[in-house]
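Take a look at the structure set out below.
Note that one protein chain is taken out, while the other chains of the complex remain in position.
As written, the chains take the letters A, B and C, and residue 1 is the first residue of each chain.
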Amino acid sequence: MAKRIESLKILENKRLNNEYFTLELSGNDTIPEMKPGQFAQVKVEGSPETFLRRPISIHDIDPQKNSFKLLIQIAGKGTETLSKLRMGDYLNIIYPLGNSFSLPKNGQKPLLAGGGCGIAPLLFMARYLNNHGFEPVILLGFRNKERIIEYEEYLDLGEVFLTTEDGSRGERGFLTDHPALKSLHYDMVYCCGPDPMMKAVASLCSERGITCEVSLENLMGCGIGACLCCVVDTVRGNLCTCTDGPVFNIKELKW
Amino acid sequence: MAKRIESLKILENKRLNNEYFTLELSGNDTIPEMKPGQFAQVKVEGSPETFLRRPISIHDIDPQKNSFKLLIQIAGKGTETLSKLRMGDYLNIIYPLGNSFSLPKNGQKPLLAGGGCGIAPLLFMARYLNNHGFEPVILLGFRNKERIIEYEEYLDLGEVFLTTEDGSRGERGFLTDHPALKSLHYDMVYCCGPDPMMKAVASLCSERGITCEVSLENLMGCGIGACLCCVVDTVRGNLCTCTDGPVFNIKELKW
Amino acid sequence: MVKLGFSIGDLQFKNPVLTASGTFGYGSEFDDFMDVSLLGGIIVKGTTLEPREGNLYPRMAETPSGILNAVGLQNKGIDYFEKQIYPRISTYNTNVIVNINGSYIDDYVALAERINRLEKIPAIELNISCPNVKMGGMAFGTSLNSAREVTRAVRNVYSKKLIVKLSPNVTNIVEFALAVEEEGADSVSLINTLLGMSVDVRNMKPALSTITGGLSGPAIKPVAVRMVWQVAKAVRIPVIGIGGILNTDDALEFLLAGASAIQVGTASFIDPQASIKLLEGIEKFLTARGFSDIKEIVGYINK
Partner (left out) sequence: MVKLGFSIGDLQFKNPVLTASGTFGYGSEFDDFMDVSLLGGIIVKGTTLEPREGNLYPRMAETPSGILNAVGLQNKGIDYFEKQIYPRISTYNTNVIVNINGSYIDDYVALAERINRLEKIPAIELNISCPNVKMGGMAFGTSLNSAREVTRAVRNVYSKKLIVKLSPNVTNIVEFALAVEEEGADSVSLINTLLGMSVDVRNMKPALSTITGGLSGPAIKPVAVRMVWQVAKAVRIPVIGIGGILNTDDALEFLLAGASAIQVGTASFIDPQASIKLLEGIEKFLTARGFSDIKEIVGYINK
């Protein structure tokens, strides 16, 4: 999977709510093979405050349409500028970058746990699991019902459970409190979300001896292993989130 | 004429050719009184290369509509970014800045000489002269006929002469070669354009003892007399183009 | 109400937002945009004994997130200042501070003596860091001995508050801060501009008439914050942070790093109201975070 630098056309900029939007992108060339967990380094034009590219996960791909999607949360100047892109504009990206989630072993039951923006790489992963004959349990956590995004997208891909912190929809509380985590059977967990959430899921998995992969969001300088700025402390020493990750088995992390 | 800082709405962005465009601006408040020769310091949003504001002359005003226009040449990143503004966008400007052209004495005949982008402040000046009972001779110089802009706008305001360097329309050659400059009668010259043109007009005027005012385009840091970066060497020492100018009587300049 | 005041010895400032010398004229240039008296203080243009024409045009070049300038201390001299400017600016209800400059120590001394007599000027800022003059200026600020000598000489004749403005173009700015503190400075302000240069590629020649000039603006902020942090840990006098402050967050960086106050420079060219806006922003931040006195956040990152 050779990395590419390309300016891709925006087919759609879809606003999900006041915080989230998705960009659908397509190029002249056939889009490269990509795997769930991989990301793109996105150039932000016209934002004087945004000197570096911004790392954004591959959210979903549509090989038929030769397109793929990014799901982006407005977190600061860079993502805000991206939110103003219109259909037909071009976005310069470097992709596909990083490693990817691994597949479960035959017969294993996967669980996906995503919180807020952390659901970004999990839609692609759910689809990928389906394509490989796995039906995941999907656990999604949001702050409140206004912030729920893309819930419907998941319904065909597995059994979906929902939590909101205020209980305005689904189970009340944190994702990590959801009874599904305790009661259901699964052998492998894929998790992405805020650090505290990932750490809670990770410790739950360690206790129960369940394999768990998390997708980290360290600050990145280059995204291609050249700057060594994105390191995470692991049992093998400092590893790069951009090339050795962003997906790590929790056994490797010094959490 | 108190200076203001305001975000004004763009009523129209009219493309004149591949190099020039005009922006028509209007605000909620009544636009301030402005005089020909004055300028605005324009903020360029979304251009990382453009740290400072850009000085642009007041091109024309329409008190009825409570609007005024800027005529802008795409010279670099800043003006290029401005050229992409759309109707309804806002432009942050500081204005009105600088001094202005002075009126001729009663009975005097004025001549306006503008080259390329130098015509920007002269349309306003021509209108202003009309309003004060003067009918100027107007001499406009362009590189070739494709680059002629706003010619029609001047026709009602005085006797208009045209030169193009390649002779594709009007008199062939430089504006300073136009016979009107030699043959016609006038007592006062207002000139704006590239430095060599202004210097040629200035020396012609000095020789013949004709009063001449030129509008200078020095690099500006602030536009309000605070940085002392825009100085021009005069008989009174270094003066600021932004506050003592941009209009100078050539007698003051050490040309 | 959050307490915003700070003081240099017994000189009170109502808030920590000042404007930097050479970027705010004499204040009146900004009257149309704000009530200058709301500021903690204004440092007026660099002033010299004799009138100076400054350097030849071009004196300014835009650089990434900054500008280079080579104004070269253009000003009409102390006589003109005393007669024409002083009466006007002494009506401002804030601390008006004069930034003084010289080619020789005697110049500084003579200027300080003159200004000592001006009742409404409670402090001077001793500029030993101007990179744009052939003699004096930065030379004083990059030699430890000269910095000491000029501070000592001025201290001897000047009885009000003495702020020394340090040059960042040195290996170890802490040495300089400690030296001028020892010689009696009541405060240090930093940084002045970094010596820089830009080439006009189109014309294949230097962008400035003087070839090199002083770099200011957001580009230098990380260097300025670092130096302020280093100096604030080392000295006991108040530190005034300068360099690339455009907005509230920038100002807070300096305060959190140890500055007791800040000066807004180049930002005023882009937004003449920048200083006032960030003063409001600082107050909002303090309120939102539950602080009642700005002193609680000065040097917070060291706590």
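Just so it is clear, a contact is a pair of C-beta atoms (placed from the backbone, for glycine too) under 8 Å apart; a residue touches a chain by one contact, two chains touch by 3 or more.
It should be emphasised that the depicted structure is a prediction, and the values quoted were computed from it without experimental measurement.
The chain not displayed here makes contact, within the full complex, with A, C. Within the full complex, the residue among A:Asn18, A:Gln108, A:Asn144 or A:Asn238 touching the omitted chain is A:Asn238.
The missing chain, though absent from the display, is touched by one residue of C:Val96, C:Ile121, C:Leu215 or C:Ile294; that residue is C:Leu215. Within the entire complex, the positions of chain A that touch the omitted partner chain are 2-5, 43, 48-53, 94, 218-233, 237-238. Residues 63-66, 68, 142, 169-172, 194-199, 201, 204-206, 211-212, 215, 217-223, 225-226, 229, 244, 249, 252-253, 256-257, 285, 297, 300-301 are the ones on chain C that touch the missing chain.
The rule we apply is simple: only the chains that are shown with their structure count from here on.
Centre-to-centre separation of chain B and chain C, using mean CA positions: 36 Å.
Centre-to-centre spacing of chain A and chain B amounts to 54 Å, using the average Cα coordinate of each chain. The set of chain B residues touching two or more other chains comprises 48, 51.
Residue positions 65 of chain C are each in touch with at least two other chains.
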